[in-house]
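This part shows chain A:
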Amino acid sequence: MATTLLEVENLTVRFPRLAAVQDLSFSVGVGETLAIVGESGSGKSITALALMRLVPPPGRITGGSIRFDGRELTALPDAAMRKVRGAEIAMIFQEPMTSLNPVLTIGRQIGETVRLHEGVSRRIARARAIELLDLVRIPEPHRRVDDYPHQLSGGMRQRVMIAMAVICRPKLLIADEPTTALDVTIQAQVLALLDNLRRELSMGLLLITHDLGIVGQWADRVVVMYASRKVEEGSPDAILDAPWHPYTQGLMAASPRHAGDLHYRRTPLVEIPGSITSAFGETGCPFVPRCALAEARCREVVPPPLSLGDHLVACVRHDPFKEAADVALAG
Partner candidate 1 sequence: MVDTSLAGGGLAAARPDQRPNAPVGSADREGSGPVLQIASAQAARVGGREVPSAVARPIARPGTLRILLRNPAAAVGLAILFTVAVVALLAPLVFPGDPLDIAGPALLRPGTNAAFPFGTDSLGRNVAAGLAHGARITLTIGLAAAGLGLLIGVLVGSVAGYFGGRLDDLLVKLTEIFQTVPPFVLMIVLVAIFQPTVPTIITAIGIVSWPGVARVVRAEFRSLRNKDFVVAARGLGFGHRRIIFREILPNALPPIIVTASVMVAGAILAESAMSFLGLSDANAVSWGSMIGMGREQIRTAWYLTAIPGIAIVLTVLALNLIGDGLNDALNPRLSRSR
Partner candidate 2 sequence: MSNGTRVLKALRRSTLQAIPTLGVILVLNFFLLRLAPGDAAEVMAGEQGVATEESMAAMRKLFGLDIPVLDQFVAYINNLLHFSLGYSPRYGMQVEDLIAQRLPGSILLMGVALVFALGIGIFIGTVMARYVGRLPDRILSVVSLVFYSVPGFWIGLMMVVLFSVTLGWLPSGSDQTIGADYSGLEWLWDRVSHLILPALSLSLVFIAIYARLTRASMLESQGQDYVRTAAAKGLSPRAITFRHVLRNALLPVTTMAGLHFGTLLGGAVVVETVFSWPGLGRLAFESIMRRDFNVLLGILLLSSILVMIANVITDLVQAWLDPRIEVR
């Protein structure tokens, strides 16, 4: 793996009545794409906001560390943190419709970032904005730069969001469900654009999504979150082809694109029974209420993450070492 850009260890984010993120650890290398996958409520979006130190009150980061490019972000003063946001870590959001300010031109909103962080003049900021609009492949950027958000389509708005995020050449780009609100045909274009920009600007990319379908094609590594915890981590191949955790297996079965075409045609779409909210406040594995394979010991403690190579799982039924040993003995 390349040099580590971002290293998150035991991150915990609490709201008064619940923990949104617990003991979460992962890392992103320079130029690497890490996907965090989970359904809504799993804590993945809060994780993204926590990296920016923008967890909405009354939530706050209560433990763990976020090391980014040699600095501990949880310990940075507010003013220093603001210099990181937008310049070194940038973020794009799920709803390009509402994430842009309706009363300001897109040129001004894109230019605002670079004016703030590089102190350039309004004229230069505008020129840079046009450049960036061209980079994200918006036609006629000279004309479009003076448009207001409501004059653009959803896909175009997301491109504007991306332009706004990368204008200062951040080292890490966090994309929180960047394609969820878009048409399927536009989704692929936006993801391809993100991937290109990642390579051109050698950014780390943290892709947050509930859609396993896009993971295989675009991610270098995958973290699966469930009910505020990481339940599995590995390469896309490992996760998609041989998931260990029952939750990931369920997700796979529920995802049409990766259930395999033949299989998909023959069997109806599988849904994981139950909902994620039932997990909070329980001891033991958070997935127990919905797990078809749960046993008595699953309810006792939260299963510790165990790994074999770069594939990691938090499930008592899977002990990678034991399995590896079994395989070795049997072989």
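A word on the picks: all candidates are chains of the complex that A comes from, given by their letters.
By our rule, a residue touches a chain if its C-beta (ideal position, glycine included) is under 8 Å from a C-beta of that chain, and two chains touch if they have at least 3 such contacts; residues count from 1.
Remember, it's a predicted structure, so these values are computed and weren't measured experimentally.
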For chain A in this complex, which listed candidate touches it: 1 or 2?
2
Sort out for me which residues of chain A touch candidate 2 in the complex.
52, 54, 79, 82-87, 90-91, 93, 95, 98-105, 112-113, 116-117, 148, 150, 161, 164
